[in-house]
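What you see is the complex with one protein chain gone and the rest in place.
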Amino acid sequence: MKKRTVRAPFFCVNPKAYLYGDAALKLAKEADELAEKYDIDIFFTVQYVDAYRIAQATKHLIITVQHMDGLTVGPGMGYILPEGLVEAGVQATFLNHAEHPVGINQLVTIMKRAKELGVLVIACADSIVEAQAIATLKPDVMVCEPTALIGTGNTSDSSYMKQTNEAVKSVSPKTFVLQAAGISTIEDVRQAIESGADGTGGTSGIVCAKDPLQTLRDMVEAVAKVRAESKEQ
Amino acid sequence: MKKRTVRAPFFCVNPKAYLYGDAALKLAKEADELAEKYDIDIFFTVQYVDAYRIAQATKHLIITVQHMDGLTVGPGMGYILPEGLVEAGVQATFLNHAEHPVGINQLVTIMKRAKELGVLVIACADSIVEAQAIATLKPDVMVCEPTALIGTGNTSDSSYMKQTNEAVKSVSPKTFVLQAAGISTIEDVRQAIESGADGTGGTSGIVCAKDPLQTLRDMVEAVAKVRAESKEQ
Amino acid sequence: MKKRTVRAPFFCVNPKAYLYGDAALKLAKEADELAEKYDIDIFFTVQYVDAYRIAQATKHLIITVQHMDGLTVGPGMGYILPEGLVEAGVQATFLNHAEHPVGINQLVTIMKRAKELGVLVIACADSIVEAQAIATLKPDVMVCEPTALIGTGNTSDSSYMKQTNEAVKSVSPKTFVLQAAGISTIEDVRQAIESGADGTGGTSGIVCAKDPLQTLRDMVEAVAKVRAESKEQ
Partner (left out) sequence: MKKRTVRAPFFCVNPKAYLYGDAALKLAKEADELAEKYDIDIFFTVQYVDAYRIAQATKHLIITVQHMDGLTVGPGMGYILPEGLVEAGVQATFLNHAEHPVGINQLVTIMKRAKELGVLVIACADSIVEAQAIATLKPDVMVCEPTALIGTGNTSDSSYMKQTNEAVKSVSPKTFVLQAAGISTIEDVRQAIESGADGTGGTSGIVCAKDPLQTLRDMVEAVAKVRAESKEQ
């Protein structure tokens, strides 16, 4: 599989285990329409069992799983076979999320498999130090959400975002940076992109909103607006 | 979901990570026809991404995953949400396979979730001692494949099979016992059932056979024959 | 090594990682004097690095580690070799504490090694269901501290303690039951023993007390008093 090209600014809808089945499909279809309407790349994370169905029902989304294992075809009871993902339509995977940490040697192995199969890698780090270590592996996208800052109100701090962007780019200039911690308003979306993030998105900010579909529409539109403004300059 | 009823003798096709996508679907369709033809219950394990597609394309198989996590709807990045499985058509899960061991407290938690959602549990043990411990949790099916015996040629030993059957039944009389270690011929299938196993099946004995589809047909037919013979008596 | 005999009611001082080095040694010496004074068996858990020193400096304590691995002499970088523990004077180990859960097959393997070497096993469970599963492995002592009850105020509930005692004894009559959740006063100590526990003890109730040494003295004295009272009856 040829790895899909990603264009910044992009958006990421990450429903984790909040949504599944029909509810996930409904949000995915909305996201797919927005991806087309605004010509914007949208990563949409799925439960594995929903990947095929959502891939079949959408045209523009980057179907993304929330973890992938590094095994090859053969035994490996209960693990996530990369080849199986690709055949089902998956184009990207998150790795090393704070809720799903992996060993360093595992990460190297999984990223090698992702490269072989053309799967985009969105790698996560808990600290700037960890982000720089992982950036040496040249993931396609990095997420920097220092757990030390969670809940401190600093997540929306522009200087922090700039600092992490620079930390990653200094090691791997082509790696995109996704800033998605605590994004719940269109102002948050705007600030993340204006602070230099290549992409933004959310989980609870979308799926726990009063009107998730409308919130998603507003956020993607906000990304498109910032993109348009930056082109005018 | 009402938990599906299982009738012994049953069969289990467990392709692990040997098959995925179209190849898995093809074998599943064949197994589905055999389940209908012989009116036999067949567990068919899938890659998560293939569950929905195979569930849609078959009518009789017990769609089975190779592991399930114990989380509930909410966060839980990259874990296998039970509700998602059920909505996709999954009716059973393996747990604690030697290639995917779980903690004791995890097993208790996952089995509680399986019970809530009506998912059949096939629990695995590496030794008779472990099998008895797990049998106290009353799984629907237990697999006893002592790693100590693997490769020793003792796996097809009738007295060993009888010993494990009794060990499990003495603790949990309603738990079915699946004997599937090293099954690669119709004689193996026959011996397993005649030794008192409630079910048998295979992985490499089927997927690595010269003709997997024919091997599957022969094995399921053998189960049906032994069933017929035992009814005559 | 011949496994040490334990007599109920016993006491358990479990400083976890609150104490180490000189501070742990000081508390251990006090506990050792109390073990002699009251002729009571006291499990005293240590950081591995303190085991030898505390074993050398005490005569009566049951030197206990907080976890042990199941490896044998050979490779196994960084794991806790049972033979090494025994030669250093360790006589008992906790296993499967909520802060250090182990797989079921691991627990079976480690307990086999403990049996070979005469190391007493104190196995922990998070729920009554888990306790019964582990009790089939016949540990020397079981700890039942359902995480579901932690912080609910139910930990000191007599009926709960009786229920867990019975659940364990019904499966393994010779296994002692240690009730140590939330023990912080001599009344707690008394109630645990009177509710049928074979032993009691504490962590924060002792090490975080205003005067840990005096608290320890009071608690051990309370165990001795309850013991004396029950003999009189």
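In order of appearance the chains are A, B and C, and numbering begins at 1 in each one.
Heads up, the rule we're going with is that a contact is a pair of C-beta atoms (placed from the backbone, for glycine too) under 8 Å apart; a residue touches a chain by one contact, two chains touch by 3 or more.
All values derive from a computational prediction rather than experimental measurement.
Taking every chain of the complex into account, the absent chain touches A, C. Contact with the chain not shown here comes from a single listed residue; of A:M1, A:V129 or A:A228, that residue is A:V129.
Only one of A:V6, A:A55, A:M77 or A:V102 touches the absent chain when the whole complex is considered: A:V102. Touch with the hidden chain on the side of chain C covers residues 14, 16-18, 20-22, 47-53, 65-67, 71-81, 83-85, 87-88, 90, 94, 97-100, 203. Touching the omitted chain from chain A are residues 96, 98, 101-108, 125-127, 129-130, 132-134, 136-137, 171.
What we mean here is this: only the chains that are shown with their structure count from here on.
Viewed as a network of touching protein chains, the structure reduces to a simple linear path.
Of all chains, the one whose mean C-alpha position sits at the greatest distance from that of chain C is A. The two copies, chain A and chain C, are related by a rotation of 180°, based on C-alpha atoms and rounded to the nearest 5. The mean-CA centres of chain A and chain B are about 35 angstrom from one another, to the nearest whole unit.
Note on chain placement: the centre of chain A and the centre of chain C lie 46 Å apart, centres being C-alpha means. Chain B and chain C have Cα centroids lying 39 Å from one another. Touching of two or more other chains is recorded for residues 98 of chain B.
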